[in-house]
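Notes for the one structure printed next.
Of the protein chains in this complex, all but one are displayed in their positions.
The chains carry the letters A and B, assigned in the order they are written, with residues numbered from 1 in each.
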Amino acid sequence: MLTDLFSPSVQHSLDIAGIFVFAMSGALLGVRKNFDVFGMAVLAEVTALGGGLFRDLIIGAVPPAAFTDLGYFLTPLVATAIVFFLHPEVERITKAVNVFDAAGLGLFCVAGTVKAYGHGLGLTFAATLGLATAVGGGVLRDVLAHEVPSLLRWDRDLYAVPAMVGSTMAALLIRYDALNVSTSMLSAAVAFVLRLLAMRYHWRAPRAWHRRSATAGDPAQGNAQG
Amino acid sequence: MLTDLFSPSVQHSLDIAGIFVFAMSGALLGVRKNFDVFGMAVLAEVTALGGGLFRDLIIGAVPPAAFTDLGYFLTPLVATAIVFFLHPEVERITKAVNVFDAAGLGLFCVAGTVKAYGHGLGLTFAATLGLATAVGGGVLRDVLAHEVPSLLRWDRDLYAVPAMVGSTMAALLIRYDALNVSTSMLSAAVAFVLRLLAMRYHWRAPRAWHRRSATAGDPAQGNAQG
Partner (left out) sequence: MLTDLFSPSVQHSLDIAGIFVFAMSGALLGVRKNFDVFGMAVLAEVTALGGGLFRDLIIGAVPPAAFTDLGYFLTPLVATAIVFFLHPEVERITKAVNVFDAAGLGLFCVAGTVKAYGHGLGLTFAATLGLATAVGGGVLRDVLAHEVPSLLRWDRDLYAVPAMVGSTMAALLIRYDALNVSTSMLSAAVAFVLRLLAMRYHWRAPRAWHRRSATAGDPAQGNAQG
């Protein structure tokens, strides 16, 4: 079975690692938004588990993994405690956190695609749901924290495209019956490296053509270069 | 069976048409919010498919139609591409887009009611879920785009009430065993025309009585006329 690609303990360790780094980004946003320790914990849980929760509801895998695996549930609380006591130190290593977040992105887009396919979705939808698994937690985090989702903003480095590449690679590997431990790790690595390059060189996606003409009266236009 | 009212191909064409016009409104909001092309695509997908996704999760129809039908998934991407390349032209025909959106509203409130009833919900709940199918995508769109949902604002023309009339008509037709192609199209048409009239004559719903007395200290009160 596809989800048996890895030995259970290896798979679980990879999941926990991804959950941990996503939870760090949630707890840090909680600090920046001036939330209390409980708000930090909620953002950490939502960021780390929200994408997988959405995927499990869509494929009908209830109760979702987030509500059956204690490790999944407790890891974000550990991340919250670390940020709570050490956040100046954590902020100082934001770059490191971003690298871990990129690793989580790579792992989740591949794992999400494989799990969705294993529950009977077509390949296009499995890849889409893999993408949603990887980016969904961050969108929920931003909505709860009352921010414009950074996924949607044009002035942020590419985030969804690397995940899209990774989940598409995983779907193609399934299609050609070539998915194994090495190739799935390769897909995750490609997404990871693409995200690192996007951050390093500030790759961005284009906005609609001829924006200016249509939004002359739009105050948000002020600092846009069309 | 109720969902066999129309021949599958007719039903599918109507669904695709509704999805397309809703997706246009999502992609256009993405342009106005200065999102990149990927953010536009996310808003288009969410606006077009969000209401039906919510309905399918509630009635337990997983995986939802949005994740099993390629046409449903690809149509919003086509709408995104059109808006991306041609949005000044699309903006110029905003009125036409609003007419299409009203048509989508009418089709979705009836289709949602019929599908919910077919999955065993009572008539009141089927009508409620039909309403949610029609307006849910727009609410999700506004939440993700970090706007006050226009569904809730008093200074917008009636949107939910036409959908409510359409889904109630559909529920009554089911109750009296009179639902067929003609009567269900009539329900959709009534919702469609009511929405057009609401836009033409700026029909609005009332706010709470005696608002002023209770909100004297409310800064949002400034431009309200109580």
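Here, a contact is a pair of C-beta atoms (placed from the backbone, for glycine too) under 8 Å apart; a residue touches a chain by one contact, two chains touch by 3 or more.
Quick caveat, the model's predicted, so the values are computed rather than measured.
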Task: Contact partner of the left-out chain, one of A:K95, A:H146 or A:R200 - done: A:H146
Task: Full-complex contact with the absent chain, from A:H12, A:H87 or A:R204 - done: A:H87
Task: Contact set of subunit A toward the excluded chain (per top definition) - done: 30-40, 42-43, 53, 57, 60, 62-64, 67-68, 70, 73, 83-85, 87-88, 91, 143-146
Task: Positions on subunit B where the hidden chain makes contact - done: 57-60, 119-122, 124-125, 128-129, 139, 143, 146-149, 151-154, 160-161, 204-211, 213-215, 218, 220-221, 224
